[in-house]
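A single protein chain has been removed from this complex, and every other one stays in its place.
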Amino acid sequence: MGTRLGELVERLGGQLAGDPNIEVSGIAPLADAGVSHISFLSNSKLRAQAAQSGAAALILSAADDETVSATYTGARIVTKNPYAYFARAAQYFASLDAFVPVPGIDPSACVAAGARVAASAHVGPQVTIEAGAEVGEGAVIGAGCFIGRGAVIGAGTELFANVTFHARCRIGARGIIHSGAVIGTDGFGFANEGGVYIKIPQTGRVIIGDDVDIGANTTVDRGALADTIIEDGVKLDNQIQIGHNCHIGAHTAMAGCVGVAGSARIGKYCTFGGAAMVLGHLTIADHVHISSGSMVSRSIHEAGQYTGFYPLAKNAEWEKSAAIVRNLATMRDKIRALEKTIKTLTEQK
Amino acid sequence: MGTRLGELVERLGGQLAGDPNIEVSGIAPLADAGVSHISFLSNSKLRAQAAQSGAAALILSAADDETVSATYTGARIVTKNPYAYFARAAQYFASLDAFVPVPGIDPSACVAAGARVAASAHVGPQVTIEAGAEVGEGAVIGAGCFIGRGAVIGAGTELFANVTFHARCRIGARGIIHSGAVIGTDGFGFANEGGVYIKIPQTGRVIIGDDVDIGANTTVDRGALADTIIEDGVKLDNQIQIGHNCHIGAHTAMAGCVGVAGSARIGKYCTFGGAAMVLGHLTIADHVHISSGSMVSRSIHEAGQYTGFYPLAKNAEWEKSAAIVRNLATMRDKIRALEKTIKTLTEQK
Partner (left out) sequence: MGTRLGELVERLGGQLAGDPNIEVSGIAPLADAGVSHISFLSNSKLRAQAAQSGAAALILSAADDETVSATYTGARIVTKNPYAYFARAAQYFASLDAFVPVPGIDPSACVAAGARVAASAHVGPQVTIEAGAEVGEGAVIGAGCFIGRGAVIGAGTELFANVTFHARCRIGARGIIHSGAVIGTDGFGFANEGGVYIKIPQTGRVIIGDDVDIGANTTVDRGALADTIIEDGVKLDNQIQIGHNCHIGAHTAMAGCVGVAGSARIGKYCTFGGAAMVLGHLTIADHVHISSGSMVSRSIHEAGQYTGFYPLAKNAEWEKSAAIVRNLATMRDKIRALEKTIKTLTEQK
């Protein structure tokens, strides 16, 4: 019932060293893999562990293969990027017993006359789709989702249960939006008159490219006048907040709990650690990496890794260091005074 | 199909300098505005740009009008607060092609016998309204919303799709609650007995005033015994957490991802930058402004701007500064030792 290694290599590439008729039924980590598993070595530090692995086959790089093959007796698939190969192999095995929703519209769904749902799309129970919305070929709309007037869901895109996708927003092909995400909610825009806030209507949209993943309970504001843009291949984890009129460059990834204030312009191929925050109206260059828990309070024009969080300590030690942090100006003044006194002392000699 | 400037001024006030028969069809930023647009100048630094604007008309202050009118040849609407005027004008133009939900209850909604829904209210598809709940005149309940037993939604208030509004909570008139928000969830209250938590029932409510906006996926806890209070005109952005028994004063605004722990008492006219955090049982005076990413760990009795986040740096520099922060006490001791030595040296002279 497994998959022949020969077939796997035919599908996914790589050079097979070993019997193509060996059958594997799934992927497992090095430590857990048994005779029906394929495993992978993506970190050379684990070569010794890989060499001892009970896996039927190993995915690894040419550089590691030389060492590992000296003692490891199973089959090997040699490839440039073993971790990417693992991801594709895992996708393949997951697809074998994946649940595939049947095309069609559940009878409990409310689909407005004037909405267009492709024949190959699936619309689950308790869904609402408003007039003028479009759901592309092979798209999957999970139970309880809401799709507003004129919104467009691209081909092959999946909305998990209970996603809210507001009017006129668009997502391209092969995207995933996880449960509880809200796309196209109003941006936070107000004028203040004598202390009282007057709402500025948010009439822009959210425009999302192809191959974009959006995590559970993440929120993306629609633009005020212009649109909020998320380019191809962006990956957003859970509970992220993207403000109105942001522009996020292609293939940028953000871990959970990140917040980006309005009108920030973020480059391509950036990464943001969990709970990193970005103030509004900033520009961040391509290939910038922000560490977890860091507050980006100014634009960044140079690629690189940036960090800014208070180091953790035992509470008693923190209390000491925090008290000094408050009074660093005093400390600086004392040093200046010392420098002056010493200068005098030295000159007197 | 546009609106005559004369009509706009009749509706919204301001002094028109120019032809009242000029027609405008919408609002645009200074840089993008063309002959069918009205634009606005709310920041005197942009006077030069305004003077060059292609807009048919400009909203601006008397102070800016003198300079701008020297070169700008379009019509001008002179008003005290151009940004507030812009907001109202934008509301007007948005209303012209806004979708207006039809009064009535969608057949797929489950409205309990004993719930009272005003005839002019709209209840969307897949909604649940429990017994004893009230929905006021002109209120709009979006698809998939839940309104618990005895809850009250005020006149003209709109709940976007997939809002959860729990039993016995109340919101006043003209409010907006965005998708995924949860109002009246249990506060986090437990007694601890030998390491095991025993739940304290949360029997209070959430009471929300008029003209309050609550953002997408924001959560507001119900009170433990007494109520959680949000006064008139408060504006909460997305993904904010308000703990049980908090009291938020009128016209206070919080940006995305702010967290407020239980029983905090926050004044009127305050602002909180994104991801600011407030510990429990604190009191914050009126007109306090907390910067983004700052942790409020003590009560604040004086109006003003408060800040506390670690400054961002290149990672290598941060590693250096963070290592020193951990050891600030050592640095302080060294300075003390130097001061002592120098005192001795000086006295020896």
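We call the chains A and B, going by the order they appear; numbering starts again at 1 in every chain.
FYI, a contact is a pair of C-beta atoms (placed from the backbone, for glycine too) under 8 Å apart; a residue touches a chain by one contact, two chains touch by 3 or more.
Being a predicted model, the structure only gives us computed values, none of them experimental.
Engineer: Please identify which residue in A:A167, A:V196, A:A226 or A:A253 touches the non-displayed chain.
Structural biologist: The missing chain is touched by A:A253.
Engineer: Among A:G14, A:G74, A:G156 or A:G180, which one touches the chain that has been omitted from the display?
Structural biologist: Residue touching the chain left out of view: A:G180.
Engineer: Consider the whole complex, including the chain that is not shown, and state which of A:T157, A:T185, A:N238 or A:S263 touches that chain.
Structural biologist: A:N238
Engineer: May I ask you to list the residues on subunit B that touch the chain which is not drawn?
Structural biologist: Looking at subunit B, the ones touching the missing chain are residues 108, 110, 126-128, 144, 146, 148-149, 162, 164, 166-167, 180, 182, 185-186, 188, 190-193, 195-201, 203, 217, 219, 221, 225, 239, 241, 243, 257, 259, 261, 275, 277, 279, 291, 294-298, 304-311, 313, 317, 320-321, 324-325, 331, 334-335, 338, 341-342, 345, 348.
Engineer: List the subunit A residues touching the unshown chain?
Structural biologist: Output for subunit A: 27-29, 81, 83-84, 86-88, 90-91, 93-94, 99, 106, 108, 124-126, 142-144, 160-162, 176, 178-180, 213, 215-217, 233, 235, 237-239, 251, 253, 255-257, 269, 273-275, 292-293, 309-315, 318-319, 322-323, 325-329, 331-332, 335, 338-339, 342, 345-346, 349.
Everything that follows uses one rule, which is that only the chains that are shown with their structure count from here on.
Engineer: Can you work out the whole-Å distance between the CA centroids of subunit A and subunit B?
Structural biologist: From the centre of subunit A to the centre of subunit B is 26 Å.
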